[in-house]
Every structure is written in C-alpha cells, then in structure tokens.
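Handing you a structure now.
Of the protein chains in this complex, one is absent; all others appear in place.
Entry: chain A
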Amino acid sequence: MIIEIGHYALVLALATALILSVVPVIGARRHDRAMMDVATIGSLAMFALVVFSFGVLTYAHVVSDFSVENVWENSHSLVPLIYKYSGVWGNHEGSMMLWLLILTLFSALVAVFGRNLPETLKANVLAVQAWISVAFTLFILLTSNPFLRLDPAPAEGRDLNPVLQDVGLAIHPPLLYLGYVGFSVCFSFAVAALLEGRIDAAWARWVRPWTLAAWTFLTLGIAMGSYWAYYELGWGGWWFWDPVENASFMPWLAGTALLHSALVMEKREALKIWTVLLAILTFSLSLMGTFLVRSGVLTSVHAFASDPSRGVFILCILLIFIGGALSLFAFRAPKLAAGGLFAPISREGALVVNNLILTVACGTVLTGTLYPLLLETLTGDKISVGPPFFNLTFGLLMAPLIVIVPFGPLLAWKRGDLLGALQRLYVVAGIAFAAALIFFYLQHGGPVLSVLGLAAGLFLVFGAVADLWYRAGIGKVAGNVAWRRLSGLSRSAFGTALAHAGLGISVLGIVAVTTFQTEYVIEMKPGETTDAGGYSLHFDGMQPATGPNYTEERGHFTIRRAGVAVADTWSAKRLYTARQMPTTEAGILTFGLSQLYVSLGDATKDGGIVVRIWWKPFILCIWGGALVMAVGGLVSLSDRRLRVGAPRRKAKAAKPVEPAMEPAE
C-alpha cells in the first residue's frame, strides 16, 4: 500500500509541476502577484511530494520489499544496511529519482532563498525549473517507474551490483547530481532572462552563487568518482576518459567558464550574451551527459540495464530543451544591449582567454566522446577513441591556460598592465622552476620534460600565494598594515586564490604520478619478498574469509622500510555469491601523499599468485587539489551570500538608483 502512495505522490508531483509550468509565466506577463506566488508555494509542494515519493522507495529498499521489482532486481536481504540506503540510486530508476529529487530541491532552494529576486524573474525561473521537472517526472513514470510490483513476490532479491557495494555509492552520485543538476538553475535563470528580454549585472549577481554552488559540488563529485574508480576497480588508474566520465567533466569545464564569465558580467556588464549562452550550454551538457549515461548508447559501470524507449525519450527531452533554449536565444540575444568595453590586456581580457580555452577544450572532449557514436550511426564503423586522443588534444590545449591563470587576478579591470604583472610573476616563475628541478632531482627517473609540468603546477600554487601577497602589500608596507589589508580582503579573493592553488596541486599530482609511478607485475609465493617504491613487501600468505554476502581469498602483505615493519595490508579477490560475480579489492597504503597499491591477479599453477604493485608518488595531490578547489568555492560562496542581499538593501536605501529591480516588460 505504502508503495502505491509513493507512486501516487509522484503523479501528484507531475500535476503540480504542470500547474507550475504555466501559471507563474502568465502571472509574470500580467503582473498578477497571486499567480506569481503559485511558483513559490508550488515549488515547495513539489519538492515535498518528491521527497515523500523518494522516501517510500528508500523504505522499500531498506525493508527489502521484494514485491517491488526495482528492489528485487537491485537488492538482497543480506546486503549491509548502508548499501540498502545507497542502493536506492544504484540502479537506473532510482538514480533518475535522485535526479528529480535534486532538481526539485534546487527549485525549492530558489523559492526560499530567492526572496531578493524581482517577482517576475523569480516566477519565470521557477516555471522553467518546472518544465524540466515535468519532462523528467514523465520520463520516470512512463519509462522507468521504480514502483512497479511483482506478483507473486520473489523470496530473495538479485543483489546490488558488487562494484557498487561501497561507500563511494553513498557519496559520489548525490554530489555529482548536486553539481550537474544544480546547473539547471543557471539554465532557468538564462531562459527566464531571455523570456523577459532583459539582462544586466544584477542578473549575474543572482546567478553566480548558484553557479558557484553547483560547480563546487560537481568538483567534489568528480573527484570522489575518480577516487572511487581508483580504489574499487583495482586497475590503479584514476581517470580513464571513459565517455561516462567525460559526461560529467564537460559540464564542469563549461561551468568553470560560466563562473568566470559571470564574474565579468557582474563587475563590468560585459560578455552578457556569451554568459547567457554559456549558462544554456552548461546545463545542455548536463542533459547530454544524462542522455549518454541513461539511454544505453554507451556501456559502462554506470549504464544499468536499459531499453531503447528510454534513449528515445531522453533524446526528445534533450532536443526540446536544448533546441528550445537555443532558438529563444537566437531570437532574443540580438536585442540584449552590448556591455562595457575593455582593452585586450585587462582582467576581462584574461577571463575571455580563460573562456576561450575552456570551451574549446570542452569542445574537443565532446568531439572525442560523440565521434564514435556518430560514425557508428552514419557508417556502421566501430571505433574507439581512447586516452591517447584526449591526452594529446585536451592536454595541449589546456597547457596555455595553466600558464595564464596566475596573471588574471594580477591584471586590473578595463585596462591592465601586462609588464607589471610580468615583473611580479617572473620571480614566482623562477622559484617554481627551481622547486620543480629539486623535486625532479629527488624523485629520480622520468623524462626531463616533466620538469615543465611540475613547474607549471607549482607556478599556479605560488602564483595564488603571490596574488594575496601583492594585494596585502607584504614587504612594501609595515607588517601590521599588511595584516590588516590581508584580513580586509574579500572572501572571494581568498576563494579565487584557493581554487587556483587547488588546480595547481592537482596538476602537480597528475604530472608526478604519470612521470614517477612505477608498476610491478610479479608472481609471488607465500614467504617471498619484493621491492617497490623504496619499500619491501613481504607476502605472508593467503587465507579465506567471508563477509555478509561474499566470500573472499585474501592475501596479507607486510611492508618494511629499511628492515623495519611499517605497515601491513590485505588485498583480496572476492566472489559475491548472489550474482556469482568476482571483484578485486586492492590493498592500498598511504605514505604521506603517496600510495602503495597492491592488487591480486590469478593463482598460478605452482601455488603462487600474480601480484600487481604500483608505487604512486603524490597521487593524493590529485584529489587533494580538487578538495582545495571546492573549499575555494565554498569560501567564495560565503562571500557571495552577503552580496545576494546587497542590491535589495541598496534599493531600499535609495530607491531610484537601482533600476535593475524594477519589473521588466
């Protein structure tokens, strides 16, 4: 019964979304406040209904109600409790429910925190959000209904895919969705602004916090996914340029560009049309990612069983939203007034270069991801585009960006002084290069060219420090004055510095791992010892063990450094009994920022086992850097929040000065 109520709540949510798609838009046209108010109440109601519906599905999973087909297919009574919760979205239907839940969450957040928005804009934004909700609720109800029953109910479920039985599943999808569904708010703002035919710096100020929040979550989500793949799949890789990874990476690239162009628009009212277009494109890439992952055109860990009708449905959603938004853009964009002028060498100029590089790099990833699909559709030829393609194109195109990043914050708005920035940065570049040389010398081995890569990463980190250093005037003014200036800097200045430094740390980690990592594949028998990355590994032997829903053969390794035991680890091959599916559980040991990764292969005839050992120097920098970036985003966001309210207070104090607040028509 409760299942049917959950199902019914979802249908009610659809009805609410339908009302919400129409009434506020008419209200905004007629300036009818009552009709516009429907947007706020309706968004909250829809969120409540979807939360309830999602809660029911979660309940079915937690109590293992196998009369629900979705639970039967993706759960098992022996699955540990946490995976019963996270298993809700470990399947196609459930993950679409999570998608919808987060979409409606963002609508509700806009409804609650958007009190400062002009009424018409808010009504339109929430209506556009509702259009997206209608599409996805219909999609769930018509093609991917998680509430379907089985009669008679099976006694036991078919188990959750063992690869997904991990805390990673509890964290990665929600973060990722908070990121790329979060960009829907930017999209809705863009479409609403185009509907109203008006856009100004205030618009950018309202969009920025949402972009920043979505970007922060997406950064964390991608990093978490990468780390999960690294430790769970047992291949020791952290990024595979898999189409599904690209699907989340492209919105990140476009979102990063959006973050920077919205800044130009907010501060200088320039790049308006471009920013609106980017807002549309970023969410379009999110939608396309959803299509790629959920339609079954690709196969990967992420693509659960799927049938063609779903693919066609999502493709339709994709075409309607992207096509519709871009047509609206084509009609309305020429009417938007051009913004402020600026010299090529200026903060704006640097941000334009940032946007150019990010979007072009995003374009190459898009090409590499879609080309095989297109070619197969058109000619039937099957090809694979793998890491060599992406490393070459994306790597080369992004390289100049890394060098340019530290210059941006040092240039003034409108007209910058490149010579001045160069003078400030050449010392930084020199220090970075020297540090890279020392780093390279200490690591011994690897191509000399990698020094450049290391230097680039360090240049970013030191450049971010230098930015704050010069702003505070350290060394030029007295210590206490410098301190006062430093603490007086806006939070967003610290956010920028942190995000840029985080990027540098990630670059450093990527270059260090690709250059200095060592891999050993050897056959070991119990009692044997081997050397890896300056440590010696002693293989103590194998022993069987059982978990709640699997059996495993695990090997124990003792790690010694200079004869002293420093650590030990288990590395296992598991067999999940319900699905008869084997997995590899790598043994991972952390030493500082580096890791030793031990993965087991097949047993050999003479009683040994193939062991694969990697030494991964500074690998934690890759995700650590992403974490620092996300912290930068949060710090900056804490500044933004104060600013969101700012225009209203100003408008109250001096009413006529703030024309942006008046309703548009």
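Basically, a contact is a pair of C-beta atoms (placed from the backbone, for glycine too) under 8 Å apart; a residue touches a chain by one contact, two chains touch by 3 or more; residues count from 1.
Definition applied: contacts and distances are computed from a predicted model.
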Absent chain [UniProt protein name; select from "GAF and ANTAR domain-containing protein", "Cytochrome c-type biogenesis protein CcmE", "Dimethylsulfoxide reductase subunit B" or "Solute-binding protein family 5 domain-containing protein"]: "Cytochrome c-type biogenesis protein CcmE"
Hidden partner chain, touching residue among A:364, A:443, A:518 or A:638: A:364
Which of A:109, A:522 or A:542 contacts the chain that the document leaves out: A:522
Touching residue (missing chain; options A:197, A:386, A:430 or A:534): A:386
Residues belonging to chain A that touch the chain removed from view: 73, 158, 161, 234, 296, 298-299, 304-307, 343-344, 356-357, 360-361, 363-364, 367-368, 371, 381-386, 388-389, 392-393, 396-397, 521-523, 573, 579-584, 599, 601-602, 604-605, 610, 612
